[in-house]
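Pasting a structure here, questions to come.
The chains shown are only part of the set, and none of them has been moved.
When the chains are written out, they are named A and B in that same order, and each has its own residue count from 1.
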Amino acid sequence: MPASTPTFPPLVDQHCHGVLRAGPDPVAFEGYLTEAHVPQRPAPSPGSAPGDTGPAFSYFDTQLGFAVRRWCAPVLGLEPHCAPGDYLERRAELGTAEVTGRLLRSAGISAFLVDTGLPGPLLTPGELAETAAAEAHEIVRLERLAERAADTARDTHAFLAELSDAVRESARTARGFKSVVAYRCGLDLDPVPPGTSAIYAAADRWLASRVQGGKLSDPVLERHLLWSAVRTGLPLQLHTGFGDPDLRLDRCDPLLLTDFIRATAPYGAPLILLHCYPYHRGAGYLAAVFPHVYADFGLTLTHTGARAGQVLAELLELTPFGKLLFSTDAYGIPELYLVGARLFREAITGLTRQWVERGQWSRGDADRVTEMIAGGTARRLYGL
Amino acid sequence: MPASTPTFPPLVDQHCHGVLRAGPDPVAFEGYLTEAHVPQRPAPSPGSAPGDTGPAFSYFDTQLGFAVRRWCAPVLGLEPHCAPGDYLERRAELGTAEVTGRLLRSAGISAFLVDTGLPGPLLTPGELAETAAAEAHEIVRLERLAERAADTARDTHAFLAELSDAVRESARTARGFKSVVAYRCGLDLDPVPPGTSAIYAAADRWLASRVQGGKLSDPVLERHLLWSAVRTGLPLQLHTGFGDPDLRLDRCDPLLLTDFIRATAPYGAPLILLHCYPYHRGAGYLAAVFPHVYADFGLTLTHTGARAGQVLAELLELTPFGKLLFSTDAYGIPELYLVGARLFREAITGLTRQWVERGQWSRGDADRVTEMIAGGTARRLYGL
């Protein structure tokens, strides 16, 4: 398998979420192949042909579904592109621990930066590291800090004090912050930090109306969180581009962040634009003209499969080569780590081979750029 | 011609408009190669070289113009890429009936879904079917129902009652509805159904100000039409993306429909996003995360010609393979059916061959996905 030759540099997965402790069962598996909210329905049976799912539509019939059957089946001892039912049967036969171990250790990832803000019975960063024989570090999701503080604080003052402590403590223990403000408010933010009285008023309102466990979507508190993170100087990851149907994609164009980017430039904290698709060319522009802006392609390569090379190529138009970061955005199933890693290796290898053959790049530059994107820039940025 | 080998599945053209009964004459022909409103000017003469049109600019010098000379000339007994003047001379020599018959029967289309809402002396769906040795069904354009009801109704009450009857009757006889709300109001609609009094007030206003034959562009009545269609449960086709200069392209981004899509999800009626270019990646996202959303590429492949493969590939990034539909959007001249069909065949054949050669897809999956897009999904969706 030429993509895993020893010369390919080790990967730093700068944005991921962890793997389920058990399962998923065959019925739930398909839900991890899509960003849609999928109603559960019968899983494909072993022995059935691909697509043999009756009248219903299958999320196995996507670029990601095809990529899973291609890259993961051989690691579980099956033929590439075997039928989905056979793949799920084999998965159940081997058991979660064996499947997770095999897939993670095949991915060639040497370090994980884990956004621990997603719910579910997931492996901790430490367990993930051990299973994959790699290192792992935490990225703290800002909205979770606020939601946890709100769950326990007895009043507004205590809430804001706890939140402030939590940001300070996270800056000590984690490698960076993550925000999903794209989901909660869209990216067309008022760019300036809110004043103290506005923050208090917003916290009053939110705490008064909130039910236990309720999500943060107040725009003033979101801005307070973003500015609190920026002031720590740590890298701040921002969801941009596509995701699940809770967001409005046209409000997740990273260019909507332009004024926030300008306002934060003097603070030095790196801003990392996650995913970006289909606005990745605009993200490349931001990375090109603002020194503290970086671009990532997590979810994007994974979900575009056979097209990953072309999409990566579009990111490599304007993005300076030292400003682009590999990640998988993997969540729930270990297949997403392997697929994300393999698609990136195949994509960058194919692109640079072609550019070198045509004389457009030198071989030395190609190897150097590959190393930067695979992990070199992430190591520098997060101090690994 | 490998693209028409017997193994290529028969096509369902899920969005088209019909062919002129006579003509067009050489002077008018060029107007069918573009979405621009073209002033008539002398046609290229037989025997003149391509581009030999004096100082004026020619719409033959477009991807579509080149594709017509490539694919249609041989069917009329000429060399591919013959001069435009020679092509038009041969066309006149053979006569409309012969040209239409030859081009339609070469297209490999087994079923047509005809939007009958465009004006002009066009073949009916039945005549189209007979000429092409295929089946044809009607898609009813919502705005035409309202405009016809307004032409005859004596008051607002009668207008709304006739409109309601017309929608009900169409649901019985047609296979789906089509809306051009993108042209009339843009896609940034208030997503909820309008109330009865708002509908009455809007109808009063429109009928009072309307001259006979006037087009509907009232946003309340447009929403009333869309919701009337959705409640029938039939597929609803929506123009999105580029078209003629009567629209503002930036108001035709299908992502502007997101809230309408969310609001209609419980009703089950499939929504088909037509054309989509250059917002086709956003359309793919909508098809990926909303179960009732589908994407089409009618006008898009036809007008991008030699680039059709790359554009189709972009649609195949996020769109689940069971959610993408072939169409030609052909109107006026039979060339557009043949060109749309050939460009799709060549594009999907080229893409899947490449993906199979690289091991990214299996051959079986490639054939299965080709069949879905060519017509399988449309047959299921429209009950053919």
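The rule we apply is simple: a residue touches a chain if its C-beta (ideal position, glycine included) is under 8 Å from a C-beta of that chain, and two chains touch if they have at least 3 such contacts.
Source: prediction; values computed, not measured.
Shown chains number 2; the total number of identical copies in the complete complex of this file is 3.
Just so we're on the same page, only the chains that are shown with their structure count from here on.
For chain B in complex with chain A, the residues that touch the partner chain are 253, 255-256, 258-259, 262, 281-282, 285-286, 288-291, 313-314, 316-318, 320-323, 355, 358-362, 364-365, 368-369, 372, 380.
For chain A in complex with chain B, the residues that touch the partner chain are 34-37, 49-51, 55, 57-59, 61-63, 66-67, 70, 80-81, 242, 244-245, 248-250, 277-278, 303-307, 310-311.
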